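Left out: one protein chain. Kept in place: all the others.
As written, the chains take the letters A, B and C, and residue 1 is the first residue of each chain.
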């Protein structure tokens, strides 16, 4: 349900800030895996690369076309996972996923999700959950691909 | 609409008599054309032959599987067209068709249709009109085929 | 109508009947409706009609694509219907439920996609096995597939007492067999087929098992997830209008792995991932097979329908059907000159009972019954080969459902007596 109040819950300042000034945007070398994900409903797209080294997420670089929610979420993803051990990053991913799928009932843990807690309002808009998850799904896909790549 | 009264209008004695004792039934030689028609809804079938000579319907012979209406109508067809000039027989066909498609409003001409007027009640039962017309349509088809055949 | 006390009848049958507005219908000449044509299409409870009306009057919007409130409501209702259908058949995964327009489209979807390049493509030398007791909708698609692909069509015959002749199974199902398509319950003979046994054999040779559940879904509790995997169909079809739902909606359930292997059927709308002029990629199931705007209000109606059946309990519905069928078989046995086509043990059959009466054509029987308000079907019931097997062209068929009372069966039997006297049979 979309009213003026929860419009503000959706478009929190933090989200709009990330949207205007996305962190980590652009495609960079080196990378072990690159994926391209699409939201078939609206056409939003992300191309995303990961660079892992010694079990740590060294870099996540991306080029994204999409709405404020999907752009801001890629920026927050970058902040949250770069520099973290892969295991820890995957745990953050789980936490973010749970928040998004909680229909707005979830209690986000600010220590884990930092700016990501601003997305709590998005969970109340089923049509927008996919926007918030686009880059996160791409990141997980790329991470699994590159972990597989490195273990062979 | 089917009530006890118009059930009797449908199943007139004449129709039931023709049904029990069909005239002209069986496939005979000679014939110039043979056709096979099916009512796809119920599966009723007729195989029908015509023998024309000098522009006259010399014989109509048939083998039919079907309900009382379709059987009786083949029998009445036999009575009405055999021995008649083809043109006249086709005119009778027109008259019968008009009666059947008149939704029960038509005024049948007994001089032309003889026992065929008993089918006036059938026209009130849209689902049964096809039954009454099965052999008549087959006859017209066969007659046109054999006229074509003879003119070449 | 007062009903004799039969064990197995639905509790509070008269209350259940009140759910179905059409059962109050009075026909020409003031006679009440006795609807015994439910295998053809079932009647609809008020709750199904109301769910559709509420959607059309308050929530109507296109789905998936629309982001506004009506669009969100419509999408949620449509996908909730998928969940309800998945629960109704015990689908292992809800995304394995594909909405089609009817059972026929579901079966054609299977047969049509098997013709095109893909892991399961059927070609020359391959064989497709069906049975002589199928509905045309489970015959013609396979004829088209085999004719068009150069494969061979083979089939199980029927025994004199109306069962599948399984004596030929090892001859019919071989390593050449790519597909075995069989009806769970026959719409003409009423026979319940041993689909578990057939599926086991078919799976041994790696064949795809397609089950037509059009007559099974209305009557039998179905729990796909609970079936042993080798006995579970790979694809299963049924139709909305026979399970107290609306027309315009059917279901193809398929094992994910199989659906993933099949190429797309119809193209367009939301079945895509991306479209460029020089080529497209496709969405995952279920959307891959749902081209264009789906039957939205129909899916919502079907959801309400299977929920309604769930509240009654499919075990209770099945017990009711069996009680009525046994009562009907007994009643019909009292009519002189009447022969039943198909099994005569109610425990082994569904609720469709086709019969002949010596000396009266099925059309004429149906017509006389109709003048007394009794609605049955006369003809080949879209099962010409099964009729041909018994040397008949057509038959009369009565078919009951959860709202049928023993008194309605009495009305049928009385009507048949009357028919005999009307046509002056000794």
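Note that a contact is a pair of C-beta atoms (placed from the backbone, for glycine too) under 8 Å apart; a residue touches a chain by one contact, two chains touch by 3 or more.
The model shown is predicted, which means the values in this text are computed figures rather than measured ones.
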- Consider the whole complex, including the chain that is not shown, and state which of C:81, C:103 or C:151 touches that chain. C:103
- Options B:38, B:65, B:112 or B:137, residue touching the unrepresented chain: B:38
- Task: Go through subunit C and note every residue touching the omitted chain.
- Result: 21-22, 25, 27-28, 33, 35, 37, 40-41, 43-44, 48-49, 52-53, 56-62, 65-71, 101-105, 107-108, 111-112, 116-117, 132, 135-141, 143-144, 148, 153, 155, 239, 241, 246-250, 264, 266-272, 274-280, 291-298, 363, 366-367, 369-370, 374-379, 381-382, 384-385, 388
- Message: Under the stated touch rule, tell me which residues of subunit A contact the chain that is not displayed.
- Response: 1-7, 10-11, 16, 41-45, 65-69, 125, 128, 131
- Task: Quickly run down the residues of subunit B that touch the omitted chain.
- Result: 1-2, 38, 40-42, 125-128
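Definition applied: only the chains that are shown with their structure count from here on.
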- Item | Which of A-C and B-C has more C-beta contact pairs | B-C
- Query: How many Å are there between the centre of subunit B and the centre of subunit C, using C-alpha atoms for each centre?
  - Reply: 37
- Distance in whole angstrom between the CA centres of subunit A and subunit C is 46
- Task: At least two other chains touched by the same residue of subunit A: list those residues.
- Result: none
- subunit C, residues touching no fewer than two other chains: none
